[in-house]
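Below: one structure in C-alpha cells.
Complex shown without one protein chain; remaining protein chains in place.
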C-alpha cells in the first residue's frame, strides 16, 4: 500500500518506522502471523549439545540482526575468510596506510563453525567470528582477549532455505556482542564479500509476549529467577517504565492451567496468559498494562528486549530460543 | 467493567456560509431525501419480512445456489470443450503450415499420415468383418433360441396329451366297475323282491293270524317294504 511506503520514508525516527509482517506476506494471506507454534522439542541429551563449546554464548548480551542469504559462502574456506577479514579490519583501522597480509596485526580474527547449533541436518551449521586482541603491554605468549564476537546461525529455517537458489547459504540470524564499531566493520565486510544485507532485528511486543509465554512453560532444575516484564508508557511528558516481576512458580502454575495441548502453543493461549497477568496488575494498581508497550521480557531461560537484544541464560533451551529468533529473522527478510 | 463514557459533540463545523437555496441545491436535496427514504423503507420492509420470510428465503437461496452451481458447471464444461476444440484447430493449422514447408519433417509427417490412413482403413475393414460375423452369430443364436422354444412347446403338448390319456383310462376303469356294481345291485334287488313275495305268499297261504304275534307282525311289515325305494 502506497501510503505505508510513504510512512516508511518520512516519519521522524523516534524508533524507526518498520515495515514488516503486515503488508509483506508470502504466506498467502496478507498480514498473517502464526496462530500457533510448535514448542521446541525437549532439551536434547547432554551429548548432543557440547555445553563446553556453547558456554561462552550464555550470559552475554547479544544484539540481533537479520541477514539475507550469503552468496558463494563455503564452510571450507573459513581460514581464508578469517585472513581477508583481519586484513580488512586492519585497513579500516588505519585507513590510508598500506598493510601487508601476514604481518603481525593487532587484532586477530578467528572464524570457526559450530556444528551443534542447528535444528535439523538441513540447517546450515553456525559460523562463529571472533575478534581477539593482545593488549600491547603484555608479553608475546599471553592469552588473547576476545574483544568482539558474532555468530551466524539458522535453526529450523528449512522452509526458507529450500526456496533459495543454488550457491546461496542461508544463515538468517546474526548475533553480535562487543563494540558497535567492530560490528559495523565486520558487517560491511560480509555485505561486500557475500552480497548480503544486515538489518537490525526488532522484536515487536506481540512476539515478546509469545516469548514470555513460551519460556514460562519450560522446566528449569535450579531455582529460577523471577519472571520480569518491563513496560513503557507512551504519551507522557516524562518517560515512565513499569516493571512487573512475577514469582516463577506462580507464573508456571498459571501457564500450566492455560496451556492445553502439550507441545503446541496457540495465540489464544498466549492472549489468555497475558490477560491474566494484566488484569491481576490492574486489580491492584488500577493501571491498564494492555495500553502500554511491552519492551522487555526476562525469564530464567533468556531475556529479550524489543530493540533486538537477547541474553541466553540456559544452555538446554538454547536451540529452542534460537528457533524462534530464526523465525523472526526470516519473516523480516521476506 | 467501568468504562469511560464521554460523549462530546465536536463542534459542528459550519461549512462555507450556506448559499441561497438555488435549483441545483434543491434538486440535490431531493435526491438525498429520495435515497434516504429508500434506505428507510428497505429497512422497514426487511424487519417486517423477517418472521415468515425466513424459511422461504432459505429455500430460495438454496435453489438459487443449486441453479448457480449448475450454471457454473455447464460453463466450465463448455469452456473445456471449447478449449479442446480450439487446441485441435490450432494443431491442424500448425500441421498444415508444417506440411507447406515440405522438408524432412513434413515428409516424415506425410509418411506417418499415410501409414496412419492405411492402418485405419485396415482397422475399419476388420471391424466391418467382425461386425458381419457378429451379426451372423446373432442370427444363428436367435434361430437356435426359437427352435428351442418350439421344441419345448411340443414337449409340453405331448406331456398334456399323455396325461389326458391316463386320466381317461382311469375314469374308464372306474365306470366299468360302477356298471358291474349297478348290475349286481339290480339283481340282488330283484332277488330280494322275489323272496319277499314268496314269503308273503307263504304266510298268507298258511292262514296264520300274523297281527297277534308281535314278532310275526314285524316280519310281515318288513316284507312290505319296497326295496326299490330304499
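Just so it is clear, A and B label the chains in written order, and each chain counts residues from 1 on its own.
Keep in mind that, in the parts below, contacts are C-beta pairs under 8 Å (C-beta built on N, C-alpha and C of every residue); 3 or more make two chains touch, one makes a residue touch a chain.
Just so it is clear, contacts and distances are computed from a predicted model.
J.: Suppose you had to identify the omitted chain by its UniProt name; would it be "Centromere protein M", "E2 ubiquitin-conjugating enzyme", "Signal peptidase complex catalytic subunit SEC11" or "phosphatidylinositol N-acetylglucosaminyltransferase"?
T.: "Centromere protein M"
J.: Touching the absent chain in the whole complex: find that residue among B:34, B:88, B:182 or B:225.
T.: B:34
J.: Given that one chain is not shown, which residue among A:212, A:294, A:310 or A:324 touches it?
T.: Here the residue in touch with the unshown chain is A:294.
J.: Using the document's contact rule, name the residues of chain A that touch the chain not shown here.
T.: Residues 1, 3-4, 6-8, 10-11, 15-22, 25, 28-33, 35, 202-206, 209, 234-235, 267, 274, 288, 290-294, 306 of chain A touch the chain absent from view.
J.: On chain B, what residues meet the omitted chain?
T.: 1, 3-16, 29, 31-36, 38-40, 43-44, 46-47
Please note the rule applied: only the chains that are shown with their structure count from here on.
J.: From the mean C-alpha coordinate of chain A to that of chain B, what's the distance rounded to whole Å?
T.: 76
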